[in-house]
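This report concerns only the one structure given below.
Missing here: one protein chain of the complex. Every other protein chain is in place.
Take a look at subunit A:
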Amino acid sequence: MVLAGGRSSRMGSPKSALEWYGSTLLRRTVSIVARAIAGPVVVVRAPGQELPDLPPDTEIRQDPYEGRGPLQGIAVGLAALAERADVAFICSTDLPFLHPAFIHAVLGAVGPDVDVALPVARGYPQPLAAAYRTSLAPLVESLLAADRLRPAFLFEKCRVVRLDDAALRTDPQVAALDPDLDSVVNVNEPGEYEVARARPEPAVTVECFGSAAGRRGSGPHAVRAATLARAAAAISLSLDRHVLAALNGEQITRDDHLPLTAGDTVAFISSDAGG
C-alpha cells in the first residue's frame, strides 16, 4: 500500500508527480511494491488529489479527510485490504531507492506473534516503510476516533518487532542489493530531490535474445538504468513492437517505465518468441 496523500509542503510541488527518469516517483514506488508482493497494490490519495499515470492493476482509494496524517491513510488502506491479505507493506511515495529485497525482508519479519515489523533504519523509525497486520484496522480506527493520530500510539498498543540496520542486513538479498538501506531514503525538499536524482542509476544486467540480439550480441551487458526504457537505450536497442522484456526471468512486459533496481537482470526478447 502506498500513501500518496501528504502535503509535499517543503517540496513545493506534489511529490507523487516528481519526475523520475521519464516516469514519476509515485509510479516507481507503486511498481516496486507490485514487484515485491503477490497481492494487490492500493494507493491511498487525499480527497480530490490528482494522481499521475499508474500501472493498470493499481487500486486507488480516497482518504475521506485531509491533513490527518499517516495513520488516517493507513486506516483506509488496511480496510481496503483486510479481506484479501493478512499483512500489508505500507510506504510513502517518496522513496526513490526502495528495493524489493527490503520489502521482502520487512514482510518476512511479521511472524505469528507480530503485528507490525518496524524498520529502525539509518537512525530513525520508519513507519512508512513498514509491514502491518491488516487485522489492526479496528484498532487504528479507534485511535483515530480518539484523535490519537501518530503511528507511535498504535505501536504502544500492539506487538511490534523493531528491525535495526543489522537485523535488516541479515537478509542476504538486502545485504547484497541494498547494503546502505537506501530503501528508506526519502526526499522532502527540492535539494534532497536534486541529490537523489544526481545519484548513479542502479547497476543492472542486460541480455538480448533472438532478433533482439542483432549485432550487439546476447551479452550479458552491465549497464546503469533506472527503467526498462533506460536499459534499452543503454545498449542502443529500440523498444518497438517487436521487442519485449523479461525482468529477472519472470514477468514479460512492454512497460517502458518499469522501474529497475540494483541486481536486476533484464532479458530483451523478440515478440515472436515461441512457435
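Basically, a residue touches a chain if its C-beta (ideal position, glycine included) is under 8 Å from a C-beta of that chain, and two chains touch if they have at least 3 such contacts; residues count from 1.
Just so it is clear, contacts and distances are computed from a predicted model.
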(message) I notice the complex is incomplete. Of the names "Transport permease protein", "Xanthine dehydrogenase small subunit", "Spermidine/putrescine import ATP-binding protein PotA" or "Aldehyde:ferredoxin oxidoreductase", which is the UniProt protein name for the chain that's not shown?
(response) "Aldehyde:ferredoxin oxidoreductase"
(request) Based on the whole complex, identify which of A:Q49, A:Q62, A:N188 or A:T253 touches the chain you can't see. (result) A:T253
(message) Which candidate, A:M11, A:V114, A:L139 or A:A213, sits in contact with the chain we can't see?
(response) A:A213
(message) By the contact criterion defined above, which parts of subunit A meet the unshown chain? Give residue numbers in ascending order.
(response) 207, 209-211, 213, 218, 242, 244, 246, 248-255, 267, 269-275
